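The full complex has more chains than appear here; those shown keep their coordinates.
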Amino acid sequence: MAVRTPDPDPDDGFGFDDEPSANANPAWLTDIELEQARRRLPMLYVEAVPVITDGSGQVTSIGVLLRSTPLGEITRTLVSGRVRYGETVRDALFRHIENDLGPMAFPLLPVSPTPFAVAEYFPIPGVSAFHDDRQHAVSLVFVVPVTGTCEPRQDALEVTWFSPEEAASDTVSAEMEGGRGTLLRQALAHLGLLR
Amino acid sequence: MAVRTPDPDPDDGFGFDDEPSANANPAWLTDIELEQARRRLPMLYVEAVPVITDGSGQVTSIGVLLRSTPLGEITRTLVSGRVRYGETVRDALFRHIENDLGPMAFPLLPVSPTPFAVAEYFPIPGVSAFHDDRQHAVSLVFVVPVTGTCEPRQDALEVTWFSPEEAASDTVSAEMEGGRGTLLRQALAHLGLLR
């Protein structure tokens, strides 16, 4: 399991740190309890594919987070994080976009609460297209146009903006964590941009 | 059939005027040919439900056009118009929103080209929920957030902004042209706002 650098909100990012979080709501689980729950219950996640659009709403670029693992590997991922107890899906989506892209990203959240895709991550590879060795997570995935400036957090090196063609490529797909290259292609298909 | 006041782009609005349009592309039909085609072929339409959202993407108001018919009836309708030969659905949607809501509406067109609903209008009432005595029209319907100021065209008296509850009411529904109250409720359901 990845050991990650501390960050202000450790148990909500895609990295799932074990460091205790001091400001936790008493209703929330401690990190140890959360760790146990991850092995006993499916965890609910939200994920966002950030995009830039032209004036007519057509997507021109797709944003992918580049990050460096503690072992020095470079991987790519999407905006991703857990839904907290008592939190709406919409609020969780907004919180994780702000966490991962910074407060100046100015996302346009979708008007409909229905995701364009549901991604099922299993700890055992091969059950589905998606894999997360720490947990069984079920993720509601949304495409989210951003209109401001994205400033990724400390554990993300940058947001890379790809053209639809690049985002669909085998190269980018192979660099995506946990099978999320499939999710990227599903997003492109949903946008009418997969050839 | 409704006789309507002239407007700059007569054959594309929801009113389907018969006045000749001087600046028509030679590839397009004359108004007489168009009138004949309306009785022989299903016409492709786009419709938009304009909405206002809060900072988290949640819809707070739904825009409905109020207009006066030549007979002095007040009816309500949605942004609506025909897709021209050679025109993309996205361009048609943008054009009709600008036509009906003015150039300062600043619409955020959907990133996905798939409509949330397809409305089938038949000249004979009762075939479907939707009725148009002039034609068989099939309409791709989208929810479109607007961020600017809506200034409806001359044949529309105003854009009325309703709360989700009002928009779902029997009163508003009964005032909508051609069964579009159903479309309004479908939009609210899609937005998770129909109770």
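Order of writing sets the labels: A and B. Residues in every chain begin at 1.
Everything that follows uses one rule, which is that a residue touches a chain if its C-beta (ideal position, glycine included) is under 8 Å from a C-beta of that chain, and two chains touch if they have at least 3 such contacts.
No experiment lies behind these values; they were computed from the predicted model shown.
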Overall number of sequence copies in the complex as this file defines it, 2 displayed: 4
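One rule holds for everything that comes next: only the chains that are shown with their structure count from here on.
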Subunit A-subunit B separation of Cα centroids, rounded to whole Å: 36
Subunit A to subunit B touching residues, read off their complex: 51, 53, 56-59, 90-91, 94, 108-114, 116, 143, 145, 190-192
